[in-house]
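What you see is the complex with one protein chain gone and the rest in place.
Chain naming follows the written order as A and B, and within any one chain the residues start at number 1.
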């Protein structure tokens, strides 16, 4: 870990300005992913702007009947929030399926969105990784890639977004709110928040330098059975091989997004009309352009079968 | 900018590009005792406890939030002390395993671990115990878990709930079955 200076700004705009002023500055909130990466010098900020004192830690109803979740609301608190449990079950379930109790107590809403990939080559600084070191190559392409992306990847990168929360937010059509150094804000639909790797895999999101997430807004609740089904190699405390976030009616109609399969939560709205026909019809369209590796082709079968489980659960 | 006590002491350091450590001062309460430390900003809460305060009960098993051996209870909540900076805990109330009980004055959870042989090598044990104490509080506070069947209802102390909630504490010796018995006993005696 390189040495860094540290400050605690007093407002979101001040925080954004502090980071915008220095290309080597970063925000720190829960820190559970950033410090992990700093220890390995995968992240090397020389200035940390601690945003924990900025408030931004409340969950408020919106005029539209939705919820505005502060960027610093801890995963534990968001999952335990009565409105989230009642109206956004898919989100509560996704949060509770992630990490461990200790990590959820620290991890924040904004930080969870910004989690970086768990690709083993991203984590090993002796190996080629275009996300960690642009232009160095991608060892995962012909290396150990069982856990990596089956769709949306590129010749430069087949990393996955490792989170669960964002997958639920994707199916909920959440909006990410930010503020920049000038104090002006913008709203980014969750679909446009995370990027595909393309030839710039080092960029996980469309945030601009210094732009600070202040909240995530959830539109008014969608009726149906809220399901987050995470499939992993052990029963808890593991990243998803595949996850399904779904809101489904008794007839199977509804919405679905997939986790563990791509560089971002994967959702193809156009395919959702086929949900009443069953999982196969949907996954055939959702994963039409899939390019799995030998090791991770099983994810396609798994995605279909997990969606089947969700549909059967909703119909029951 | 607020006058945070954890701000760098050397004003010049804010723009420095050298690798010189940046020092900061932090004051928090550890096991009921107020402690002020001047620390390299890079110091994790875990290393501050183990190397500065010589409270070595909290263990470093992975240093990356992957094992839970470093679990402490900070402001009433269990966290991985390896994945947080000490300077981020100005004013915090920190409880480590040493604060729960001492060899001749064991906390009920510590005593239950001894009775049920809820450990073997002992290295994950302080983390398991801190987590156990916090888990019972979390259930009491109504915080749901991955295995809570009904998100609308208050979670209950069941073996399944305990196993899921304790899953962030790895025990490679495999004392899980005994640990769950220890926690269940303490939960029952408090009910």
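We adopt the following convention: a residue touches a chain if its C-beta (ideal position, glycine included) is under 8 Å from a C-beta of that chain, and two chains touch if they have at least 3 such contacts.
Following the convention adopted for this analysis, contacts and distances are computed from a predicted model.
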| item | value |
| --- | --- |
| Chain not present in the shown complex, as UniProt names it (candidates "Integration host factor subunit alpha", "Xanthine dehydrogenase", "Thioester reductase (TE) domain-containing protein" or "NADH-quinone oxidoreductase subunit N") | "Xanthine dehydrogenase" |
| Sole residue of A:26, A:39, A:203 or A:285 that reaches the chain not shown, by the stated touch rule | A:39 |
| Touch criterion as defined above, residue of B:26, B:69, B:134 or B:186 at the omitted chain | B:69 |
| Contacting the left-out chain in the complete assembly, out of A:60, A:155, A:233 or A:269 | A:233 |
| Among A:10, A:58, A:206 or A:301, residue touching the chain not depicted | A:301 |
| For chain B, residues in touch with the removed chain | 18-21, 40, 42-43, 47, 50-51, 54-64, 66-67, 69, 96-98, 100-104, 106, 110-111, 113-115, 117, 119-126, 129, 147, 159, 162-164, 166-180 |
| Where the missing chain touches chain A, by residue | 1-3, 39-41, 118, 120-121, 123-124, 126-127, 139, 142-144, 146, 229, 231-239, 241, 278-280, 298, 301-302, 305-306, 308-309, 312 |
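Going forward, only the chains that are shown with their structure count from here on.
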| item | value |
| --- | --- |
| Chain B partner contacts - residues on chain A that touch it in the complex | 1-10, 14, 28, 30-32, 35-36, 39, 46-48, 50, 52-53, 76, 79-80, 85-86, 89, 92-93, 96-97, 99-103, 105-106, 235-237 |
| Touching residues on chain B, where the partner in the complex is chain A | 1-2, 4, 6-8, 13-14, 16-22, 24, 40-42, 44, 63-65, 68, 71, 77-80, 83-85, 87-88, 131, 134-135, 138, 141-146, 148, 151-152, 163-165, 167-170 |
